[in-house]
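In this view, the complex is presented without one of its protein chains, the others remaining in place.
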Amino acid sequence: MSIEIVNVTKRFGSFVALDDVSVSIPSGQLTALLGPSGGGKSTLLRIIAGLESADSGRVEIEGVDATRLPPQKRNVGFVFQHYAAFKHLSVRRNVAFGLEIRRRPKAEIRSRVDELLALVHLEQFADRLPAQLSGGQRQRMALARALAVEPTVLLLDEPFGALDAKVRKELRDWLRRLHDEVNVTTVFVTHDQEEALEVADKIVVINEGRIEQIGSPDQLYDEPANDFVMRFLGPVTQLGDRLVRPHDLEILTGDAAGAVAGRVTRIVRVGFEIRVEVTTDDQVVVVTLTRAEFLSLGLTVGAPVGVRVAAAVVPAG
Amino acid sequence: MTSATLVPDRPAVSRRSGRDGRLTRASGLGLGIAMLWFSLLVLIPLAAVVVTAVDGGWAAFWDAVTTPQTAAAIRLTVGTAFLVTLVNIVMGTLIAWVLVRDQFFGKRALEVLIDVPFALPTIVAGLVLLSLYGPDSPLGVDIANTRVAVFLAFLFVTLPFVVRTVQPVLAELDREVEDAAASLGASRFTTFRRIILPSLAPAIAAGAALSFARGVSEYGSLVLLSGNLPMRTEVTSVRILSSIENDNLPAAAAVATVLLAISFVVIVALDVIQRRVVRRG
Partner (left out) sequence: MAEPSTVVRPARGPGRYVTRVLVVAYLFFLVAWPLFLVGKNAFADGFENIRGIVEDPDIVHALELTVTVALIAVVINTVFGVGISLLLVRYRFPGQRLLSALLDMPLSVSPIVVGLALVLVYGGRNGWFGPALESAGFQVIFATPGIVMATVFVALPLVIREVVPVLEEVGDEQEQAARSLGANAVQTFLRITLPAIKWGVVYGVVLSLARSLGEFGAVKVVSGNVLGETRTATLVVEENYLNFDKGGAYATAFLLALVAVACIVVVSVIRPKDNR
């Protein structure tokens, strides 16, 4: 395992940011720390980097106990949400910084920087200042800068949080492809579940300083360990006293065993999905259907229907 | 921005400055009065100094400025102000650093102490320094009537300048940038040298310019402290005062013009340097 977090606790005054957290981050994979704001994921990332120190517990990186090591000695690359660009240095000098600190020969620095700038497609901006770059370009520069020193681990703290939606999506894909090419152990923090589901090999869900669940995107989506994970990772609706995904429900117009009776109260078309609200005796249940399913049922508002979990679905919880 | 119908004539609304900030009649008049006042009080008198200095011709000007006594005073003044500015660049940045980044009981008191030299009458400043470094010093140190006294007096009155220009810039620095440098392997010292200092350079330069200009202008604190010994501890301001008291106004004006010119050159030079530093990177 590339990174081992063992029983880490961190407090800020009386606020408990991390409560006895333990997790193993696998080598060579892209792991996401996912959770709501203030949940502790950024704190955990910074503790891995050495930018914060844990009150108790251990951090091991590639088998070495790094708990007391300063960030300079951990050989981790860190990318910040607001880029943390060295404003007075050109893009080239920014990327070269870590290598210059290590006193590498000029020729080596030059070729490595060129290589990285090509990797992140910023070659023609090499001599510009960060202020002259867009947000997305600055973040790519920050990534190149972090990768320049060949870190053991790459850490990204909500790297796309400061960018607008379209750029965010582009850079998300780009990060995944970059990881496939470079293959360094990567951990990134996000509160956007779509981002985590799309990009990560493994997701760690953190809430209120505790780990809720660890697993692959499929596992987390289809087999959530508790209600919180289920709600956080995708849309939910309630049938009886059970939380279900709206697209795991089916609507029946005729008689059906095990179906809850109700009336259609609202039909909303969102792109190729149709969202149907069915009001039962005591609940409003949301069911998502494909267009084809919807049309074949011939539903209208007010129609009496039955709702049940589709047979092919494994029960949640 | 239409006027409400309940208040029909408000010609001021249509003649107000608006977003383009053009002057209205009222504000234009105000500006005129202000400029008149400023000219009568500051611009014309300072112009009079320069005019009087060159009035008698270049030869007279040169003679007045290069008498041995005056030349010595100018050398002492500029040299000491320069040294003091160097000390202030280092100590001022250090003090600002402690004020911004450190936390301890009594830090508030330091803030007050730093502003004291700015608010204190200069003659009182002289007496203040005399009480610790003069003949009655509890430390047994007596630097009255020496060049050290000049250095000390300049150091005292220029204390706040670099501190107060650097402090706000330091407080606004993006801490993440320092984290980034640390994660890339830079020690705290390297981070300071390569990342923080370049960001502070413009503020330090501005403070240094103010410190130098203030230093060469100093008079009051030296009256009691340095003894104003000719050729030894006499500064330029004292020379100018002597000339005034001897009713030799053109000579006074000549030396004053030199002083103004030196301050001006240093201020401009520091402005140019700090622009260059910011651009180079």
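By letter and in written order, the chains are A and B; residue numbering begins at 1 in each of them.
One rule holds in what follows: a residue touches a chain if its C-beta (ideal position, glycine included) is under 8 Å from a C-beta of that chain, and two chains touch if they have at least 3 such contacts.
Since the structure is predicted, the reported quantities are computational estimates derived from the model, not experimental observations.
Remark: the omitted chain is touched by one listed residue; of B:T122, B:T233 or B:Q274 this is B:T122. Within the whole complex, the absent chain has one touching residue among B:V54, B:V98 or B:L197, and that is B:V98.
Remark: the residues of chain B touching the chain excluded from display are 1-4, 6-7, 10, 12-13, 16-17, 20-23, 26-27, 30-31, 34-35, 37-38, 41-46, 48-49, 52, 91, 94-95, 97-99, 101-104, 108, 110-124, 127-129, 131-133, 136, 138, 155-156, 159, 167, 175-176, 188, 210, 213-214, 216-220, 223-224, 236-238, 240-241, 244, 249, 252-253, 256, 259-260, 263, 267.
Here is the rule we use: only the chains that are shown with their structure count from here on.
Measuring from the averaged C-alpha position of chain A to that of chain B gives a distance of 53 Å.
Of all residues in chain A, only 49-51, 70-72, 74-78, 80, 82, 84-90, 93, 97-98, 101-102, 129, 142, 145-146, 149 touch chain B in the complex they form.
Here chain B touches chain A in the complex through residues 174, 176-177, 179-187, 190, 194-195, 198-199, 278, 280-281, going by the rule given at the top.
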